[in-house]
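Could you have a look at this structure, given as structure tokens, before my questions?
Moving on, here comes chain A:
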Amino acid sequence: MAPILDIQNLRKSYGQTEILKDINVAIEPGDFLVLVGPSGCGKSTLLNCIAGLEPITAGRLTIAGKDMTEVSPKDRDIAMVFQSYALYPTMTVAKNITFGMKVRGVDQATQDAKLKEVSELLQISQLLNRKPGQLSGGQRQRVAMGRALVRDPALFLFDEPLSNLDAKLRVEMRTEIKKLHQTLNASIVYVTHDQIEAMTLATKIVVMKGGVIQQIGTPAEIYNTPANLFVADFMGSPAMNLIPARVHRDGHGHRIEITRARSEPLVLADNRPLDLPQDVIIGLRPEDIAEAGYRSGEAVQQAPCMVDMVEPAGADTYVVSELGGKPVTARLHAETSAMAGQELDLAFDLGKASYFAPETGERLN
Partner candidate 1 sequence: MTDTTYVSARAGTRSTGQRLGRIALRAGLYAVLILFALWYLMPLFVMLTTSLKSLEEIRTGSLVALPREITFDAWKTAWSGACSGIKCEGLRPYLWNSVLIAVPGVALSTLIGALNGYVFAQWNFRGANLLFALLLFGCFIPFQVVLLPMARMLGILGIAGTIPGLILVHTVYGLGFTTLFFRNYYVTIPHELVRAAKIDGAGFFRIFWSIFLPLSLPIIVVTVIWQFTQIWNDFLFGVSFSQSGTQPVTVALNNIVNSTTGVKEYNVDMAAAILAALPTLLVYVVAGKYFIRGLTAGSVKG
Partner candidate 2 sequence: MKMKHLFVATTALSLSALPVLAEPQAEVLHWWTSGGEAKSVAVLQEEFAERGGTWTDMPVAGGGGDAAMTALRARVLSGNAPTAVQLKGPAIQEWYEEGVLADISSVAEAQGWADVLPAQLAEHMKCDGTWCAAPVNVHRVNWIWANKDILDQNGIEMPTTWEEFNAAAEKLQAAGVTPLAHGGQAWQDATIFETVVLGKGADFYQSALVDLDPEALGSDTMVEVFDEMRTLRGYVDDNFSGRDWNLATAMVMNGEAAFQIMGDWAKGEFLAAGKTPGEDFLCGATPGDGYLYNVDSFAMFDVGGDDDKVAGQELLAELIVGPSFQETFNLNKGSIPVRSDVSLDAFDICAQTSAEDMAADAEAGSLLPSYAHGMALRGEPAGAITDVVTAHFNSDMSSQDAVQMLTEAVANAM
């Protein structure tokens, strides 16, 4: 199938400073692409380039097979939901939603039908005669989405749409957006700085930093095999433990030696067929470190560790211990008896361990 959005060698600069460097991304119809990264990484600029709100300096951009590089936003067959919702303050909700159709000269009957359909879908029928100023944050969010949905575009663009909502509402709306995506089977490009949003919503994630794409992949790929230290650290909460280690080869594979300030070095074995250099940074997700006895498997190894801190988080309890000079977080079951200042046997599962080169930060396995 032809990609619904195809970006080739896109560059964007303001004067001397290059904001986006050689961006290549493509998505299929029905894909939910999330652009994620810290602020200033260029993700919003990229979205604006896709929308045509910012001209691009070099490269090519097609939407639904048509070259849109030089086409103005209104002719790109896209709809966009903004961080501040950008609802027209003097128009009622109904007028906000139908404004685009009105501008395009869609006849009144179609407008009414579409408005009805969308407002029912988003459950905002009772708000149609209000002005944006009289709506709550969540309601505005819905109206903004309604304005996009009613257009029935080839591509939806979302620019951090949930960042102005409180935590509870954010989770609700997240689910709602996911549901909409599934019902409508729409193609979406979605910008966020929240990696949980990225993980929960995306079918495809693009992690960006400093105007450069760090990794493109499914949520699972990004989570399990981060391409570099940045992605590893950025995606996941609590973040992946990144611990400096020294590698010794033996007959079966590698022994990973991690120094500890207050006790003997920790030595773990990774028997996967790898080819690691002497100095590495090992990446372990908190859930890959458990209380001894709660995790079993071929790659699981136990070792006593000094507990520095215990953080109960409801469903789980996080335990922090020092490894390789870094505070390392382990995810334990809620009923653990671990106490700060005491030793505890931890089980390390190296089956999913990632290795990175300390100098370049690139993934080694």
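Quick note on selection: all candidates are chains of the complex that A comes from, given by their letters.
What to note about this one:
As a convention for this text, contacts are C-beta pairs under 8 Å (C-beta built on N, C-alpha and C of every residue); 3 or more make two chains touch, one makes a residue touch a chain; residues count from 1.
Everything quoted here is computed from the prediction, not taken from an experiment.
Of the numbered candidates 1 or 2, 1 is the chain that chain A touches in this complex. Note for the complex: chain A touches candidate 1 at residues 48, 51-53, 72-74, 78-80, 82-84, 86-91, 99-100, 103-104, 147, 151.
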